[in-house]
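Sharing a structure with you now.
A single protein chain has been omitted; all remaining protein chains appear in their positions.
Moving on to subunit A:
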């Protein structure tokens, strides 16, 4: 296939290798294709040339920085662990054989049990094109309602809360560079120093300009160590803390009453509801001293420009939606959202965690951030797809509910899985593995044999990041262009090609082009008029402008400039006002007791990404962080007789996992921490779901710990 090349003015845009792009920074030295990192939502700009990576200076998110994951990302392009032939029941077969088998099984299962017997599971790392195509494939080719994705485990709580408050869910509703100009930032439940290190550049710039950083975290993380104030909250009590901060803000006169009157509704009820959360009560629940809460409020309240940011630590709870709502209420009471230089934002996690939640791989959603139960949305999207709106399925199960239903009498019997590794990353993962095992057909598209792929009937070897083109929408809502920088290994096919191949066999191949630009152009039409409107965004514009902020509708005359700060003139609600919604604190779904006396929380380390399927196959990263560990406080270690480096076993009501003890005073004495990049902690986590977002409670459950004897036997 000949690479499509188009031009803007005199600038050629090549989406395929080699097509070298000149680095402005390096004064004319060819340094490779200008693209973006394969990992987190910061989507650092990087050049890739012949397996060498260097940072781009022209992308504001990283401004020339890269972490170790980014620097070493190219190692996976040539990894011997790369899959290059489809596997059918573990044996290499031809693509025709694999796709014929999958299509035949899908048809047979669908014929026997109905279209909802075939399910699709996507990922927040997939490009916009793939996420869009996956949603369309489920609804048009499979006609199943059963599609959801691992982003449900990341962004769903923030999305639900922010949609309710602002009418639009764009992670940061401002350019990331606004952070450097802020006078105060409160970051609740985010450890950006490890999860997206170049983000810290913006915080450092803020602090060197006199701005102050407040971090809420049960651990003194690398990020908390940089903070001017650390609120070391008890796991599962962020909501109470937010209510207490709001109580103090109102009592101390920091409420911006003019702003509240002009731009919001609901303040009065919220004001009443936080009366019950006076600081001393909150202190008893959260363990955060009143004086520190007051200090945090003073820092925010006295700032000219202030931001409230949340991360997964606050969001991955069975009350995550309400926790985010409480932090949004705080931001609104202080008059921050929709004011230049201030605001509320959630720090999106996965590479395309933003775009991936906009274009229809979510159970209740259609492209353009449309709702699948909205008749107008169905009519618009059905027209783009050339089908009758009545043929569009309705909403399906959310991610954990979908996984939990697999292979049951009422649940799906076949699953097609793209860009995810739920055996490691889903809550109560032991149970999830048993559900996957109960399927009649499991098909996994991946470029390495992940733990989930190892269970599959059919594994389809796919291309990865630098071997294909597509768009990613980063944590700012900036749509970025990922260019092809290397040729895929023979035998690998892109997900778009895989979907086309399957669609052809299911009799609708013409509806599933495999070329990313063609898919993007269709996505633009499908998103037109929606909340996340991409219709005015083209590959050429992204290249020329190093990214375009959505919403960006197509216009007849002057092109729409994109929307860096969508709320300046009004919120995306019907009346243009933001909504304050009263919420109340409640304890974790599973609190500590005598049998399980410790809180267990989970999170990330710098050297790894998500389930580790990629990063655990890169030597410098496994050297930096070789194995699963359990972080515990010296007081607890002393009581258990655990020394640093000992093997310990952590148990919950759902399972047990072992790890190496890291004894560290930076964690609360009542709390254990385990990273989730390996099979382990998610055998223990609690799948209790948020009633609104269906987010599982990853961040807190009750656990017990004991030292393992040298021979692996338990110590009494």
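Everything below uses one rule, namely that a contact is a pair of C-beta atoms (placed from the backbone, for glycine too) under 8 Å apart; a residue touches a chain by one contact, two chains touch by 3 or more; residues count from 1.
Throughout what follows, contacts and distances are computed from a predicted model.
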Since a chain is absent, check the UniProt entry for it and pick the matching name: "ABC transporter ATP-binding protein", "Inosine 5'-monophosphate dehydrogenase", "NAD(P)/FAD-dependent oxidoreductase" or "Proteasome subunit beta".
"NAD(P)/FAD-dependent oxidoreductase"
Hidden partner chain, touching residue among A:34, A:48, A:67 or A:147:
A:67
Looking at A:101, A:137 or A:199, which makes contact with the chain not pictured?
A:199
Of A:93, A:108 or A:226, the residue in touch with the unshown chain
A:226
Of the residues A:38, A:55 or A:211, which one touches the chain left out of the display?
A:55
Of the residues A:251, A:568 or A:708, I need the one that contacts the missing chain.
A:251
Interface residues of subunit A toward the undisplayed chain are 55, 64-68, 71, 193-194, 197-201, 204, 220, 222, 225-228, 230, 232, 234, 250-252, 268-269, 271-272, 275-276, 278, 280-281, 283-284, 286-292, 592, 597, 606-607, 620, 623-624, 634-635, 638-639, 665-666, 669-670
